[in-house]
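Accompanying notes for the structure given below.
With one protein chain withheld, the remaining protein chains of the complex are depicted in position.
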Amino acid sequence: MRFLLDDEQREFARSLDKMLGGAEPTAAIRAWAAGDTGPGRALWARLAEAGVFALAVPEEHEGLGLLPVELAVSFGELGRHAVPGPLVETVAAAALLARLGGPVAAARLPGIASGRTAASLCLLSPGSPYALDGDAADAVFVVDGDTLRLAESTGPVQPSSDPARRLSRPVGGTVLRQGPEVVAAAAHAAEVAALAVAAQALGVGRALLAQTVEYVGGRKQFGVAIGSFQAVKHRLADTLIALEFAEPLVHAAALALAPGDPGSRSGFGSGRAVAAAKVAACEAAYAAARSALQLHGALGYTEELDLSLWIRKARALRTAWGTPAECRARVLAR
Amino acid sequence: MRFLLDDEQREFARSLDKMLGGAEPTAAIRAWAAGDTGPGRALWARLAEAGVFALAVPEEHEGLGLLPVELAVSFGELGRHAVPGPLVETVAAAALLARLGGPVAAARLPGIASGRTAASLCLLSPGSPYALDGDAADAVFVVDGDTLRLAESTGPVQPSSDPARRLSRPVGGTVLRQGPEVVAAAAHAAEVAALAVAAQALGVGRALLAQTVEYVGGRKQFGVAIGSFQAVKHRLADTLIALEFAEPLVHAAALALAPGDPGSRSGFGSGRAVAAAKVAACEAAYAAARSALQLHGALGYTEELDLSLWIRKARALRTAWGTPAECRARVLAR
Amino acid sequence: MDLDFTAAEDAFRAEARAWLAAHVPAAPLPSLETADGFAAHREWERTLHADRWSVVSWPEEIGGRDASILQWLIFEEEYYAAGAPGRVSQNGINLLAPTLFEHGTDEQRARVLPSMASGEVIWAQAWSEPESGSDLASLRSTAERVDGGWRLSGQKTWSSRAAFADRAFGLFRSDRDGLEAGKPHRGLTYLMFPLDADGVTVRPIGRIDGKPAFAELFLDDVFVPDEDVIGAPGQGWQVAMSTAGNERGLTLRSPGRFTAAADRLTALWRSEDSHADPADPADTALRDRVADAVIGARAYQLFTYANASRIAAGGSIGAESSLNKVFWSDLDIALHETALDLLGPYGELADEAEDAPAHGSWAEGYTFSLAGPIYAGTNEIQRDIIAERLLGLPKGRR
Partner (left out) sequence: MDLDFTAAEDAFRAEARAWLAAHVPAAPLPSLETADGFAAHREWERTLHADRWSVVSWPEEIGGRDASILQWLIFEEEYYAAGAPGRVSQNGINLLAPTLFEHGTDEQRARVLPSMASGEVIWAQAWSEPESGSDLASLRSTAERVDGGWRLSGQKTWSSRAAFADRAFGLFRSDRDGLEAGKPHRGLTYLMFPLDADGVTVRPIGRIDGKPAFAELFLDDVFVPDEDVIGAPGQGWQVAMSTAGNERGLTLRSPGRFTAAADRLTALWRSEDSHADPADPADTALRDRVADAVIGARAYQLFTYANASRIAAGGSIGAESSLNKVFWSDLDIALHETALDLLGPYGELADEAEDAPAHGSWAEGYTFSLAGPIYAGTNEIQRDIIAERLLGLPKGRR
């Protein structure tokens, strides 16, 4: 056992971090929220170039195979930089199509791997009626029971409390596949999506904590840095604890989704492992957002401070692809 | 509206406080836990003399009528001094018998009012299989469905995590009354019991907070009083907040149980009002116990420090006469 | 000890309820943090005022009803239960007016209060400065004595309502001696000024949901006549604080807001709102949180009744208002988080979304609740106050 990222995985994270840090993602987020997807799509192309989407696409479809650990690593960085767009939905759609195989997979997966295709995915009942960024996606896949459709269009955008998330209901479309294999592939896709959200939430939480630590170290009240107040220290210590203990759950969930499923050895199959990671990472990120907001004071309550981009995302990720209650039920499922 | 205790009620509280403070109740508690009920019964007699038990006994049976506000006031002081014995059960039994009336009431209530009779009461299904201090009580009443029995004896004492609470199962006995009026009277008695527990918990919580405030003001670590650490301050501030906001719920629950039921005006009938008071007061007291234990450090973890008498009681009261979950369900019942 | 209302109080409640039933707009007004919404809310203040419901606790001769604290609480309960709009004039009514009643001149009261009551003039508060959040005594904006008045310079921030309001009030340093002597509370002066005066620049600041709920104010040599000083020059801190503890501790957020919100939450949980999926009654995790919101709102209502009784009996509340502040602000967030969790996938939607629940404005309410632990003295400061002043714990560097 070596339950640590290897040098290559660390280097991959560092290079993504560096690339995203230099790409002004906050401008892209604000533009995306305003309906201008141009800068977001430019960033998308660079992510594809770095191989992010290929991580969910098998080698036979011009991808790198499903590599869940690397996927988790990259979604951590996507969260750290609050990158907008249907990132989770695209890799979940890739996992769905890869599991189904056949002509649909062959037609769509190379585009996803290369970044030409930004996809959205909507799993109805149980799930959400909305496709994230369906208006901006090149393909919106919908699973309803045992039927996979490609939506014809999407309804009006329903503003989210995170404006960088553009929700809409998929409309109509053609049936791509029908049968029990759709149900199984959708369940797999939902696990990949939940893993990606968990990793993203972890990155969001880390970014919120880092920004808050920096702020409280500089901000003075009553003549001293507010970061020297014990109440502030303890709140941030608790934030760190929650994130630090969520991280290994995310890594273990990734291992559980890897082909061969070694994670099941200790009784944590992929369903339970992903659910545990999702609830721990998302609750940690939401708590980090609450702390960041409170400790920034009124400044943290403003939209113009970039912090708001992470705060709003943390809230939305908490329920995306599995509410805390659903995840906890799944952890105890036999 | 004058939602404040009047001078007479305050004076009653003060005189009970003074009497109990001078009566070495901690020695009585430790003796009671060791099976020596003598000092506890001596205290019982003084409480009866002060009129505590008469507050639950109608005037026609040598009591003062059911006076729930005064009952809440006195149970606050009983909790503040952690007085042992089936106090709650005795007033609940009184409420039950008073509601039923007839020869049973006439036979038993004067003894309760005068302090000659310490009673226990056990409401089976739903409820608890145990009678508190049944071994020490002069009469153990049992309600099973629509039947009221006087137990013949009690089984072996089942040690509680609060050794001053001696639990046992009532055995056998004669039927005193049967019929739907028993069900109604038992429901009323359960509300009186829950009110008494809530008031007692409030007193327990206040005592725990006071002892902890005193301790942290004197105890020094790293050269300063630990009460000057912000983490300590904030934890005790939260303890105070919870107690302060539980208190009016307890008072309102008492008003809701008073004949004429003015509490129902704002949609909080006695069932809801008592349940709300019980959960708020007991959770506040339990949190106060956790804070007291933590902030006293290892000292708070010892049995020899009297603090332990309150800590253990806070835990036991939390589930006595209605668990938090049962109370919350009742708050939302229509 | 009782919780009874008099026949007169019952009649007052009935009158308020009937009036509200007849006048509260059927559809919610747009958010008061938008230009359109602000105008609509100002119009609503006019409607309230026309029938003397805008400032019930004020004297009759200036548009009130001489209502007691208890009547005010009754009005607020009915107001929020009726789903009536938020009060765009609350900065003036809750913060400035009590100060004018206590420290203002007759001329000031006659000039300022009627237009405040009618909504003709909406007031913004201007307490904070960029370097002075919780540490209010360290204010740096200045008031310089000139002939017939004062000239204000400096910067204020987090000025709520200022994006659209007419006038503002705040503290300005008129004398640096206190600051230099390490007594920063000295030498502050309480002033009122128009937001459209020469030298005032208002820069709206978007709240976390983007709505301009507050603004930065840049003051560049703004002339204010003597008649707009409240109390004695240099005594602004005392003037501002003297009314901070007592009734204001009660009126900052009235219990009616929370009892009404808890009722709406209960209805949502019972699926009486047509939007929500039916709740499984055995889903005790959500049930417990709904119950806690109901219990918390009731506790806050009762705690306030007790305080109102204490004040009516001649007592006062001081540091106890810090208990209030922490309690309601924590309650408000928990209540709204519960609502969003009850809404499942719809909990993410902004109130403007077509699919958003018809009742409740839960998203806006949640956003609003997040400000609770920050404004009017952060909850961290409030807990320090509780520990030091109510529990008597030793003061320490924090």
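Note that the chains are named A, B and C in the order they appear, and that numbering of residues resets to 1 at the start of each chain.
The criterion applied here is as follows: a residue touches a chain if its C-beta (ideal position, glycine included) is under 8 Å from a C-beta of that chain, and two chains touch if they have at least 3 such contacts.
For clarity, every value in this text was computed on a predicted model and none was experimentally measured.
*Asks:* Since one chain is left out of the picture, which of the remaining chains does it touch in the full complex?
*Replies:* A, B, C
*Asks:* For a quick check of understanding: of A:Gly227, A:Gly271, A:Gly300 or A:Gly322, which residue touches the chain that isn't displayed?
*Replies:* A:Gly227
*Asks:* Would you indicate which residue among A:Ala113, A:Ala199, A:Val279 or A:Leu317 is in contact with the undisplayed chain?
*Replies:* A:Val279
*Asks:* So one chain is hidden, and I want to know which residue out of B:Pro39, B:Pro84 or B:Pro163 touches that hidden chain in the complete assembly.
*Replies:* That would be B:Pro163, which touches the missing chain.
*Asks:* Of the residues in chain B, which ones touch the absent chain?
*Replies:* 127-130, 156, 158-163, 165, 167, 220-222, 224, 228-232, 293-294, 297-298, 300-304, 308, 311-312, 315-316, 319-320, 323-325
*Asks:* Touching residues of chain A against the unshown chain: what are they?
*Replies:* With respect to the unshown chain, the touching residues of chain A are 1-6, 9, 69, 209, 213, 216-217, 224-225, 227-230, 232-234, 236-238, 240-241, 244-246, 248-249, 251-252, 255, 262-263, 265-266, 268, 276, 279-280, 324-325, 327-329, 331-332.
*Asks:* Where does chain C touch the missing chain, residue by residue?
*Replies:* Touch set of chain C with respect to the missing chain: 280, 282-288, 396-397.
Operating definition for what follows: only the chains that are shown with their structure count from here on.
*Asks:* Just how far, in Å, is the C-alpha centre of chain C from the one of chain A?
*Replies:* Centre-to-centre distance between chain A and chain C: 38 Å.
*Asks:* Taking the mean of the CA coordinates per chain, how far is chain B from chain C in Å?
*Replies:* 39
*Asks:* Provide the C-alpha centroid distance between chain A and chain B, rounded to the nearest whole angstrom.
*Replies:* The separation of the two C-alpha centroids amounts to 51 Å.
*Asks:* Touching at least two other chains at once: which residues of chain B meet that condition?
*Replies:* Within chain B, residues 229-230, 234 contact more than one other chain.
*Asks:* So which stretches of chain C touch two or more other chains?
*Replies:* In chain C, 380, 383, 398 touch at least two other chains.
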